[in-house]
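One protein chain is absent from this view; the other protein chains keep their places.
Right after this comes subunit A.
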Amino acid sequence: SNLWYLFSHSVDKAWKELSNILSGIFCASLNFIDSTNTVTPTASFKPLGLANGTDHNLLRYAVLPREVVCTENLTPWKKLLPCGSKAGLAVLLKAERLFHSSYHSQAVHIRPICRDASCLAVSWELRQTLTVVFDTFSSGQGKKDWSLFKMFSRTLTDACPLASQSKVYVDISPKNKEKELLEVTPPPASVHEAIVQGDRRTYAVYDLLSPSLFNTSRSLNVQLKWKRPQDSSELPTPVLHAQRYVSGYGLQTGEISTLIYNTHPYRAFPVILLETVPWYLRLYVHTLTIITKGKENKPSYIHYQPAQDRRRPHLLEMLIQLPANSVTKITIQFERALLKWTEYPPDPNHGFYVSSSVLSALVPSVIAMKDMDVEQSPLFTSLFPSLDGSSYFVRLYTEPLLVNLPTPDFSMPYNVICLTCTVVAVCYGSFYNLLTRTFHVEEPSRGGLAKRLANVIRKFRGVPPL
């Protein structure tokens, strides 16, 4: 889970309060956000919506890579919706089907916007997004057909009465422009065309608020059937995508490598990479190398803030120019630290998570996008923002990494204390002996206690003494 916010004043105290309040609202362990996983990025995050001149010192970004999203996070998220999960589109969001999926992501965005065109008053816009990837191919007996009932085990019955708009958009963009490959039932009332992320896409629109939708049947079950049998057509690769992995062997050193792919055929564009590495992986910044197409690629802006043990993580921000149709490899070596035994999580050999790095870029789109009316399609302009028609903004998150640290033996604290103190005592004892005693010539002794006792017994027996 990650959290970022731009404050206006008194940042650190407000940050702690914010993370604790949000942790309570969303039942997520955001209260574990403290200075060891919070950074202050300088370039990667710009505030959305209205903002006065931004000082990047007032921005905080934190990631908790170990936190996973589950049902108890979905429930308060649904409660924020005006009708909850009782009416409208949210009736589909039942936990047992939503989490039976390949990918699940929830987000809440809050930003200040103008209330009207003259911008005399500012109101807060709350935008909630839920992204779920269902793999019907593997769970649906090899067919790519889907329906709302198959995915969510329920259908839509009505719209939320508090909603001013309630629409379902189904992507029916044809891959080849020749014939129709797919069929959507029930037939949509209208079709909307938009250019999304550089691609021209066609959407079938179902407006839940229009009275004609529920005329024929009480419930709406959108179904999509593919007419042709499955041809192994690959999905188009996005223009910008990235991977990250850890290499190296042993528990002492390692290397983090990030691969960034630019599949645009002829345009190069810059990308901002933000990496947050926890303090117990000590980065060697002098080993940072960026290689594109076999040659070194020097970033035009680097901001590096080294970590302080147990206080703050490493922060590395770079602006890298990606040439067209290329792969850029960024590598940096690190060393693993030994922590105190109380700082290990309950399953220490599972490893420690390194949070995903964030790539922000304005990707040039292959197709020129026309200026869209904000009121006409608020969904698309807020989900896929673009400054001008020629590029769109993308923020990518790479995979989190799992890194093993050397562990002490957790069953041994008492033994270790005893043994180490024994060694110290050996030193103390021998030195004490040598310092306080002096050499003497040995006097013949009368015999030890055992000898004397033996002699006493012998006297009783009448036997000559030793």
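Everything that follows uses one rule, which is that a residue touches a chain if its C-beta (ideal position, glycine included) is under 8 Å from a C-beta of that chain, and two chains touch if they have at least 3 such contacts; residues count from 1.
Following the convention adopted for this analysis, contacts and distances are computed from a predicted model.
Colleague: There's a gap in the complex where one chain should be. From "SKP1-like protein 1A", "Phosphatidylinositol glycan anchor biosynthesis class U protein", "DNA-directed RNA polymerases I and III subunit RPAC2" or "AP complex subunit sigma", what does UniProt name that chain?
Modeller: From the choices "SKP1-like protein 1A", "Phosphatidylinositol glycan anchor biosynthesis class U protein", "DNA-directed RNA polymerases I and III subunit RPAC2" or "AP complex subunit sigma", the unshown chain carries the UniProt name "Phosphatidylinositol glycan anchor biosynthesis class U protein".
Colleague: Looking beyond the chains shown, say which of A:187, A:250, A:265 or A:294 touches the absent one.
Modeller: That would be A:250, which touches the missing chain.
Colleague: Identify the residue among A:246, A:337, A:362 or A:454 that touches the chain left out of the display.
Modeller: Per the contact definition at the top, the residue touching the missing chain is A:337.
Colleague: Going by the contact rule already stated, which one of A:235, A:435 or A:450 would touch the omitted chain in the full complex?
Modeller: A:435
Colleague: Looking at the full complex, which residue from A:55, A:309 or A:399 touches the chain that isn't shown here?
Modeller: A:309
Colleague: Can you list, in ascending order, the subunit A residues touching the missing chain?
Modeller: Its contact residues with the unshown chain are 249-252, 309-310, 337-342, 406-409, 412-413, 416-417, 419-420, 423-424, 426-427, 430-431, 433-435, 437-442.
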